[in-house]
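Missing here is one protein chain; the remaining ones are kept as they sit in the complex.
To keep things simple, chains are lettered A, B and C as they appear, and every chain counts its residues starting from 1.
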Amino acid sequence: MSRSPLPYSRKILELFRNPKNLGRMEDATVSATAGSPACGDMIAFYLKIDENTVITRASFESYGCAANIATASMLTEMVEGKKLEEAWRIGWKDVANEVGGLPAVKFHCGVLAVGALRRAIREFFRRKGFKPEWMPEKETFEEKQALEEEELSKIISQRLTLGGGEK
Amino acid sequence: MSRSPLPYSRKILELFRNPKNLGRMEDATVSATAGSPACGDMIAFYLKIDENTVITRASFESYGCAANIATASMLTEMVEGKKLEEAWRIGWKDVANEVGGLPAVKFHCGVLAVGALRRAIREFFRRKGFKPEWMPEKETFEEKQALEEEELSKIISQRLTLGGGEK
Amino acid sequence: MEHLNDVRNLIKYHGQVEREVYLDLENSTPLPSEVLQEMLPYFTSKAYGNPTLTHKQGWEAYETIMDAAGFITRLIGGSSAEELCFTSGEAEANSLAIFGTVGKKNGRIVVSAADPLNILLPVEKLEKKGFEVVRVPVDPEGFINLEALAKAVNKNTVLVSTSMVNNEIGTIQPFREIVKTVREANPDVTIHMDASDAYGRISFNVKDIDVDLLSLSSYKIMGPRGVAALYVKSGVEVERIIEGPIGTQALWPGVENTPLIVGFKKASELAFKDFDGNVSRMRKLRDMLMKGLLSIEDTLLNGPVGDKRAPDNVNISFLHCEGEALTIELSFKGVYVSSGSACTRRILQPSHVLTAIGREYEAAHGSILMKVSRYHSSEDIKYVLECFKPAVERIRAMSPTRRI
Partner (left out) sequence: MEHLNDVRNLIKYHGQVEREVYLDLENSTPLPSEVLQEMLPYFTSKAYGNPTLTHKQGWEAYETIMDAAGFITRLIGGSSAEELCFTSGEAEANSLAIFGTVGKKNGRIVVSAADPLNILLPVEKLEKKGFEVVRVPVDPEGFINLEALAKAVNKNTVLVSTSMVNNEIGTIQPFREIVKTVREANPDVTIHMDASDAYGRISFNVKDIDVDLLSLSSYKIMGPRGVAALYVKSGVEVERIIEGPIGTQALWPGVENTPLIVGFKKASELAFKDFDGNVSRMRKLRDMLMKGLLSIEDTLLNGPVGDKRAPDNVNISFLHCEGEALTIELSFKGVYVSSGSACTRRILQPSHVLTAIGREYEAAHGSILMKVSRYHSSEDIKYVLECFKPAVERIRAMSPTRRI
């Protein structure tokens, strides 16, 4: 078990210091969370969606690290003005690229943000009572990760173990 | 196998720089060597002995370290004016004390000097054809060591091995 | 190495600050200039030889190193300079104590669950090789459970390795009782204590404690990094873990680092010169910092209070506030601290010490570890307190957890 060096990009620090679209949205069309305080990281995502399934506003809250805050913030900017279908197609790697890359140990923070977004979109259609064609039946990687956030740390830790049996 | 720190006393350095009674004595009554060039260290001891078995002069040569030079030099001073019986009684520890102590790894250098002296004394009596009472039949520690100088390094190395199997 | 540019940008991103206060003494230290000054000649012009060589520079090095070893040995109550082995750090001292003791033996090793990772990880490695490892639990303040310890030590036990003062939460262990308990249960056990967080901050004496092996760190008393020491009571056998021609250090081969050893000695000297004064000064700063931070709502103190706590250690959890984010926020203000948050760890598990004392993940998530030194002033602490409040508020304001 050890600390990890975190060479964050300047963009991450900028968004960490001046996050865009931060805060609970009282009049959100839909919202979702991913992660839980009991296991550490948590994110909440709020969407205002118009009649054409265009996201007119997005906001977030984060109980997580700088990478978590920055990727969530970036994601709110990336989805604004997009149709839900387009927003759905944004993967965690896209967000990671937009913030200038993530340290390996922080991939899951981006995953969590996308997971929360997709959950909110699913929730929107669940309420509408139908599932659009482009939305897969099965949970995507990001959603599964969000669901399993309680176990995420273990998974990641296995993946990240460096040669030599580090615990 | 490693180097050993050698905190020589100031007296040793003084005698190393300005040895007393250094050099071959052409008119020696008797002389002896201990050690051999093939195994490393070597010492030669020369005695001028009068009719009362008093050592009137002593000198040495050394192919050895500073401790070897200093103890041999000291020993020549210690024996001068002494009867052979008294000179015989000088042990390597006495010489070591006189030079202000020897580092453990250098004990054998003092031993070698005393060994050479005793060999010379034995030789003196061998030539005379009798063995005085005070002279033990069996070889003393110093003489044995001198005889076994070829194997000395091994003996010393075993004694000096520090915990941990150093070679 | 493209990401190095990121790091460079990130450093530039820090603006001018009113003041810089480094409280992350757990993880590194800036060298006080009085220590560096003492070291300087030894780099370039004094005693720069190898201490096993028969020339002036070698003899000077020998004298310098043995003098430092003697000085430090006397400070901890040892008998002779030969009992002290300089190593390259606390991690090496602890690995040497642990791997070097169990050698060919086999059996049980006992540690505490809240020991530092450079005790727990070597022991875990031995566990994989067939040793039995017992991790004795600690109470909510971090004190080792002496009854459990007594039970853990059986006739197969070869080594007890534990720390004198907890490095994260400052718990001063009942170290005399620990040794007594172990010796009563099995007099043949080798007892190792990591005193890195005790040395220079609480008084102890190796003879009085009756410990076999004891680790000391240099940087943890504001000495240079790259040097530490393992005290080995005479007669106790330890095998080397690095092999090579040995010089003045029976358990460490390599060329002795005279300037660093001189710095270690100097830092020791400074810590002990006015020991009580230094300690009470640290304690005052510690309490000022602790009191100020605990006045922020939703905070928890980790570890004990008063005399049972190391005079330099402050560890506080800010609930609803992720710790790594907080360390960064504070960094922008020139305040440098560390966190036990899972987000700061490579394997995304929170501090094992906080887990061991029974803290929920949430508490660990917002934990901040700080250490004060005699070089800090109350102005420093005041500045830190001023910075903390808005920092915690800003991070908390981002969190959705408060309403849950």
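Going forward, a residue touches a chain if its C-beta (ideal position, glycine included) is under 8 Å from a C-beta of that chain, and two chains touch if they have at least 3 such contacts.
Computed from a predicted structure; not experimentally measured.
Within the entire complex, contacts from the absent chain reach the displayed chains A, B, C. Within the full complex, the residue among B:Ile69, B:Ala96 or B:Leu117 touching the omitted chain is B:Ile69. When the full complex is taken into account, the listed residue touching the unshown chain is C:Ser80, out of C:Ser80, C:Asn106 or C:Ser377. Residue in contact with the omitted chain (choice from C:Val102, C:Leu121, C:Ile178 or C:Ile381): C:Leu121. The residue from C:Ile109, C:Leu270, C:Ala310 or C:Val337 that touches the chain not shown here is C:Val337.
Counting the whole complex, the residues of chain A in touch with the unshown chain are 1-8, 66, 162-164, 166.
Those residues of chain C that touch the chain absent from the view are 1, 4, 7-8, 10-11, 14, 22, 24, 27-33, 36, 40, 43-45, 48-50, 52-63, 66-67, 70, 80-81, 88-92, 94-95, 117-118, 121-122, 124-125, 219, 224-227, 241-246, 253-260, 324, 327-328, 330-331, 334, 336-338, 344.
Panel shows chain B; residues 1-4, 6-10, 13-14, 16-17, 19, 22-24, 33, 37-44, 61-66, 68-69, 100-101, 103, 105, 108, 152-153, 156-157, 160-161, 165-167 of it touch the chain omitted from the view.
Note that in this section only the chains that are shown with their structure count from here on.
When chain centres are defined as mean Cα coordinates, B lies farthest from chain C.
Rounded to whole angstrom, the centroid-to-centroid distance between chain B and chain C, based on C-alpha atoms, equals 53 Å. Chain A and chain B have Cα centroids separated by 85 Å.
Of all residues in chain C, none touches two or more other chains.
Taken residue by residue, chain B touches two or more other chains at no position, since every residue touches fewer.
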